[in-house]
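Only one structure is covered here, and it is reproduced in the block below.
Left out: one protein chain. Kept in place: all the others.
Showing chain A:
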């Protein structure tokens, strides 16, 4: 009996020692990874950084880190207006040439000067290398002509009214030519050098990116913190738990089910603000589908109560709109913003006129886990449509198979999606209405729209261009090949010690974050 006890007590002792070992290190350890000292800002956007190659990714979460290390020539402010940044001034020379002048004395983190040669190197790389993922957004750039160290011209293949938008968004950072040519891309990707407000310190994959303040920054310096850590925490509930336990200052994409928990905690809050992303439903207009009848599309529009969706599923964080171009974007038709159609009786009447007195059945596809409340939005829409007599079968799937379904046009009557517009220009968001583009989606075609879009694409007269885009939105609102639903807010969980405002472009620009 004594022997049994001694075995037991050895096990007990070992277990206690192990546990004790864990807890004594725990406090020191937690601080090591999270708050080394008060002047470290810790952020989790969810996924890890994809790469340091600014031209070879397409994710906003990666760009949100890049934008702090690399500077754009021009940069949008919080509300989306283009402001001077690396370039202090620019003039249009002719329809295909814009001349820029850089600020003086800008240095990369390795001490080298940032010159027009670096701009040429960077922009021509992405404009010419078609294996880069951002190539499609820059291929209108034909050449960058260096005039002197600070002056250069960007020459486009044809007049490009979207040029300034093109160079003030994702993948627009300027890279250090000499550093990359001397050390190669592999070296650059392991120890990137930019000119931005933060300098690279370390990247542990799937773990964290560590950056430190750049005291020599030419613009608005980061003074309130010494170090910024971006932690990769893909699981929503874990991210929220880190915020609630005070280890992380800012977390992105707080799921709606956790809003109350965050709000009711003593040290955290929910910060939301508009994004340039809108929920919309693409509907087939090809022969053979019920939605080819404009009356059916209109009936669907009248059946969906956009405001009710925003109120019940997004806690009011969104704005209904009859256009996907939001105010602040060039070419927005502001009369359509803030409005929506909702009238179930009228929807039923339109259906009857279209010959569907007894109702009809359609199938809508949509992604899950990609956009805020995407599954719930779809379910609510299906319920609303059903009330008007349109029985809706939902085909919900993960993002990747959804992208494939969309690309291969295997969806049935339509699909739900929330597209953003990183160009802040109707030229990007309205091209879905052109026959060319629509032929691979919903088959919409209107010669007047085609003419307007093609004229506006190379028109350098901004006010005339805006009018054309507004006209396209009016036509689209009559014919409804796409039902724009509402603009959505972005939701961050933020520590109460931080003053934080969201940006329209969904990036996180550290110099704007104020430590209270």
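Everything that follows uses one rule, which is that contacts are C-beta pairs under 8 Å (C-beta built on N, C-alpha and C of every residue); 3 or more make two chains touch, one makes a residue touch a chain; residues count from 1.
Criterion: contacts and distances are computed from a predicted model.
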item: Undisplayed chain, where the name is taken from the UniProt record, one of "ABC transporter permease", "protein-glutamate methylesterase", "Cell shape-determining protein MreC" or "Ferredoxin--NADP reductase"; value: "ABC transporter permease"
item: Option from A:82, A:241, A:294 or A:352 whose C-beta touches the chain left out; value: A:241
item: Touching the absent chain when the full complex is considered, from A:167, A:233 or A:385; value: A:233
item: Candidate in contact with the missing chain, chosen from A:308, A:352, A:403 or A:475; value: A:403
item: Among A:50, A:146 or A:459, residue touching the chain not depicted; value: A:50
item: Residue numbers in chain A that touch the chain omitted from display; value: 1-4, 6-8, 11, 14-15, 18, 21-23, 25-26, 28-30, 32-34, 47-48, 50-51, 53, 56, 58, 130-131, 133, 135-136, 186, 189, 204-208, 231-235, 237-238, 241-242, 244-245, 247, 398-400, 403-404, 406-407, 417, 419-420, 428, 431-432, 437, 440
